[in-house]
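Heads up, one of the protein chains got dropped from this complex, but the rest are sitting where they should.
Going in written order, the chains are labelled A, B, C and D, and every chain counts its residues from 1.
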Amino acid sequence: MAYSVSTQTPASRIAALAGTVLILALIALPFIAGRSTIRDMFFILTMLVLAQFWNLLAGYGGLVSIGQQAFVGAGAYALFGTVILWGVDPVPAILFAGIAALIIAVPTAFFAFRLNGAYFAIGTWVIAEVVRLLVSQWKTLGGGTGTSLPRDATGDMWFVGAIETALDVRSAAARDILAYWLALALALATIGGIYWLLRTRRGLALAAVRDNVEAAKSVGVDAGRMKWIVFLTSAFGTGLAGGLIYMQKARISPDAAFSVTDWTAYVIFIVVIGGIGTIEGPIIGVLVFFALQSLLADFGSWYLMTLGVLAIVIMLVAPRGLWGLLSERTGLHLFPIRRRLSGGMTERKETS
Amino acid sequence: QGAKIRLGYVSPQSGPLAAFSEADQFIIDGFLGSDAGGNFEVIVKDSQSNPNRAAEVAGELIIDEEIDLMLVASTPETTNPVATTCEAEGIPVISTVAPWQPWFIGQQGNPGDPGSWRPFDYSFHFFWGLEDVISTFTAMWNQLDTNKQVGGLFPNDGDGNAWGDPNVGFPQPLDAQGYGLTDPGRYQNLTDDFSAQINAFKAANCEIVTGVPIPPDFTTFWTQAKQQGFTPKAASIGKAILFPQAVEALGDQGHNLSSEVWWSPTHPFASSLTGQSAGELAAGYTTATGKQWTQPIGFVHALFEMAADVMGRVEDSRDPDEVAAAIAATQLKSIVGRLAFDGAGLPPFAAANIAKTPLVGGQWRLKDSGGYDLVIVDNSDHPDIPTGGTMEEIS
Amino acid sequence: MNILSLQNVSKSFGALTVTDDASFDVPQGEALGIIGPNGAGKSTLFNLITGNLRADQGTITFEGRDVTRVSAMERCLTGIGRSFQIPQPFEKLTVYENLLVAATHGRNLSEAAVLDDCADVLERTELIRRANTPAGQLSLLERKRLELARAMATQPKLLLLDEIAGGLTEGECKALIGTIRDIHARGVTIIWIEHVLHALTSVVERLLVLDFGRVIGLGDPEEIMASREVQEIYLGIEV
Amino acid sequence: MIWVDTILQGILLGGLYALFAAGLSLVFGIMRLVNLAHGDLIVMGAYLILLLVTLLGLSPFLAALIAMPVMFLLGWALQKFLLNRTLGDDILPPLLVTFGLSIALQNALLETFSADSQRLPTDALTTASVQMGPISLGVMPLLTFASAVAVIVGLNQLFYRTELGRAFRATSDDATTASLMGIKPANIFATATGIALVIVTIAALYLGLRANFDPNIGPARLIYAFEAVIIGGLGSLWGTLVGGIIIGVAQTLGAAINPEWQILSGHIAFLLVLLVRPRGLFPRAHD
Partner (left out) sequence: MSLLSTQNLVAHYGDFQALFGVDIEFGEAETIAIIGANGAGKTTLMRSIAGVLSNHANAVRFDGAEIGALPADEIMAQGVAMVPEGRKLFPSLSVEENLLIGTYGRKKSGQWTLDTVYELFPILRERRHTPGTALSGGQQQMVAIGRALMSNPRVLLCDEISLGLAPVVIKDIYKAVPAIKAAGASIIVVEQDIAQALAVADRVYCMMEGRVTLSGTPGSLSREAIHNAYFGAHQ
């Protein structure tokens, strides 16, 4: 009897169905929800993108970087540069954000791949600092002071006029809605793309390299190339997210755009709280992070103290994150990647 | 109408800039307790000294809290992201405690190209400008007998870039007054060693030092300068020695350091809100908190004076355009002096958005009982503000 | 023609020389056995051939091409497959996925194209019923089988087996011998390190003896086994 | 002459960095623990000294002496009850836990001591200098450098001359085998962190005497400390001193060209050293 392979489980089929409904609802959200919801969702979606890419890097590629802010900042500055100096519309300029991050990522990888473990982590941090300091010297974009997007550029951005008339909202609201849709598209593409990657033979190789590098090399996996793919993809996506975030903020400064706390530490927090090495983890993590922030952020230093203590507690009681805890108990996977072989002799009972 | 007018207020209550906001609660309580204050509700947000966070909370105030008017204070790192957000959202904002150049130019797309600068529709700012510090500082130096060689300590941040800017900053006016400026270049904040600057100043035989470092950097610089035998006759420093605690951190070495003074208990102004004089406000703060007065007290208070005055002149506080027009038409005698957006003392491009407040010069003097007093030593630009002494050399 | 040849290959870890000037040839299609005391450097020799370790000196030629400086991954692609003495499964992947990695990357094929081959290898190594079990949960014997299966999935021209019969029952050992003979019969060259001598000698055509990293004997199994040196250093029999 | 002065000032600055880094080097070398809270622990030490100075009216040096045992106990407990549970092959748990510790500590200090910048009381010593020909060197930086050397000599003595030092090295090589020798790795690690916090106290003393500190100033110093440890080579204490000096001199030389390049030059020197020697200048022979 012939063999066949599938990755689906009953739970994943239900999840896929629910996911489709959810995506449709998210697309339609601006028609029903108020602006504050849209802005909250923008925050959630962009942080989710950053978290997914860091998770790809650290959770799947084993590359624990604390220099992701280099790509957020480079992307954001590329966006501002192309808009201010070349007069490009901010929407297409987001693409330049990704490309700029990619360009920075190549020498970074060349250097950082010589290092391992903790050295790699510190190395990426230092490189991000170097990029920040270099950008701080870029006088036309305000140096250490920073700069704002020109109002005429943000005012007549692509699609904004159309959204204004279609939804009958003010231009500021239309910009938020545009940013939200772009973030939604980016988040869906990110999750979809990562899920797709993990289901290809490349993704399988990634898992193999993570489990055992020597054995992976011995069966023909190009471990070095996997690292490059993961690092560059993650830089590109992080750069896009950086561009988008700062397009919406419309104001930039090196300290803000290259903040290790905002763009790497919180992202690590999100991934680890949610569950590293899973697609579901960052989704849970970002929701928890958002909930904490909206409940506690007004308490200033007490909020940050809580965040710090929570990071410690979660790491100690649930090192595999909240999703890890849940899926261990229930065996649930919303994004299954395990291939199940069926048919042939697989089902035959063992005779003892 | 029962509905109260909603004011949003953003300031750095935690993080490195928190000293600026120490008096916030005191001022806001006072404002809400005043006659006019009864019509208002103030929603306060903390920027955590983080520009990202400042922009974020500004958005929350506008969208979630649906405020009518935004108030923001303390350093370009806070005021600029908030003002940029308000401008984009079409919500009027009044901002203060940042020299007007980093505020105005810093929010322009290309700060290097004056031709591209545009005025704002909803953003207003009151404070002094670099031309005032320069004029005050040089007036103080002119009281001393020096070789007119000045060393500049300008960091690569909003303030430092503005102070050192060849167009709007120190270089041109100093040159015009016959001072020579040695500017080694923009250093990063939290630098641990200033030997390069000290060597450059020594080489140029500087007898005066000026700049806008952050407090820890100035302490490092000043200590190293003494260690390496660099002893200028005058040191006029912005920002770093704004607060008494920062000067106390220098031990005995803070004596006769000079600084710009934007507000003091001896300023001859009174609050339009409570009728208190500057001295009474400062004394009230000290009674309430047990702390020494600081300069931001007056300006934060004036922010709320502005809000009360502006809202008193509008029909519909929910109409941003009317509120913006009312701000632009302000003529207010406040606790920091007269506030009016009439373009007095300003270049045309900034006239519509900025109101200037008076600036004088002061020196920190070691008290016999320990601690320091800020004594006003120069009032050439604003003779109505009384001086308490004359400029002395650092011995 | 020689599929593999080593010339003056040496390898040291610090002061310890583990492979000492090893030179030998393996003709295409041969089954070669390697024996030697524990720590003689047998596994190290494998690591040098597969590229998991780099030789300090000497040249390794595979199918006429100098592969001394070629990476482990590329050597696999050119047709060198191996099993590890201490099983090194990808623990979080299932047995089937373990094979899939090897089959798709070792041969640069799509997943669909290798489905039947993988299933076939699983059947022949009797792992088919465990196909969907994470490899981390396998028993020792199953792990050893997985080592063999994964090496076979790359469809190597040269297959290196490191002590895969250790700890098997006699019945299992017979089955394994059958499997290896079968692979060999399909034209795959085999080099096999084994302490279970009766299993080894029932398959291999020549025997190589290592001691302290040096090749001290190479030739007909029976002659080698009968030699005084081997009796003394390997079997520990006082002669 | 300016160049000689620049290099000398750089070396002295390197002493400060080495002092910041020595505790980190100890912990990183023995446990491979990346402690992101190290900078904040230094700041906490400075506050502790300040507290003793203001409450008891002691001189800062005496106060630091009293703070040392307190900090030792704190470090011991921190490692024993928290950090030991994060050790392992995976570098993420310690990274996240110490990051959490870092922000919790920063904000706890902020709540307790406010954001005001503080400084330990200074006296004539702070600004005193010794004249060496045309060059004038501050007494305080010289003292800092001397303390860094003393700390490193002391640690080397401890490491290579005592039973505890043997246990440190053995546990660092292989904790499992060390436990077979009757060593309790958990306690050894706790002791190591305790000692690291004693060094942190010394670093805090000089931090507080040299310039202002406030609750948020820690992380900015952390990166230089890490650079010093890494370019020195894992576990090499003298390497840490050399690493600190390389970064210090790179900074002052960069600044002499243009202050814009000051901090950048330090980072670039770090990257260049790692480019040539990815395991640092004096790596252990084995790892």
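Definition applied: a residue touches a chain if its C-beta (ideal position, glycine included) is under 8 Å from a C-beta of that chain, and two chains touch if they have at least 3 such contacts.
These figures come from a predicted structure and were not determined experimentally.
In the whole complex the chain that is left out makes contact with C, D. Considering D:N84, D:S114, D:S179 or D:N258, the position touching the chain not shown turns out to be D:S179 (whole complex). Mapped onto chain C, contacts with the missing chain fall at residues 14-16, 37-40, 85, 91, 134, 136-141, 163, 166-173, 195-196, 212, 232-233, 236.
Take chain D: the residues that touch the chain left off the picture are 163, 166-167, 169-170, 172-174, 176-184, 284-286.
We adopt the following convention: only the chains that are shown with their structure count from here on.
Farthest from chain A in terms of Cα centroid separation is C.
Spacing of chain C relative to chain D, judged by their CA centroids, is 50 angstrom.
Shared interface positions of chain D, defined as residues touching 2 or more other chains, are 107, 110, 260, 263. In chain C, no residue reaches two or more other chains under the touch definition.
By the definition given earlier, chain contacts exist for A-B, A-C, A-D, B-D.
Those residues of chain B lying in contact with chain D across their complex are 14-19, 22, 49, 156, 184-188, 190-193, 195-197, 199, 203, 215-217, 219-220, 223-224, 226-229, 243, 245-246, 249-253.
Interface residues of chain D facing chain A in the complex, by the touch rule stated above, are 28, 32, 34, 82, 85-86, 91-93, 95-97, 99-108, 110-111, 219, 223, 226-227, 230, 260, 263-264, 267-268, 270-271, 274-275, 278.
By the touch criterion stated above, chain C contacts chain A in their complex at residues 50-52, 71-73, 76-77, 81-82, 84, 88-94, 96-98, 100-102, 104-108, 110-111, 115-116, 118-119, 122-123, 128-129, 131-132, 150-151, 153-154.
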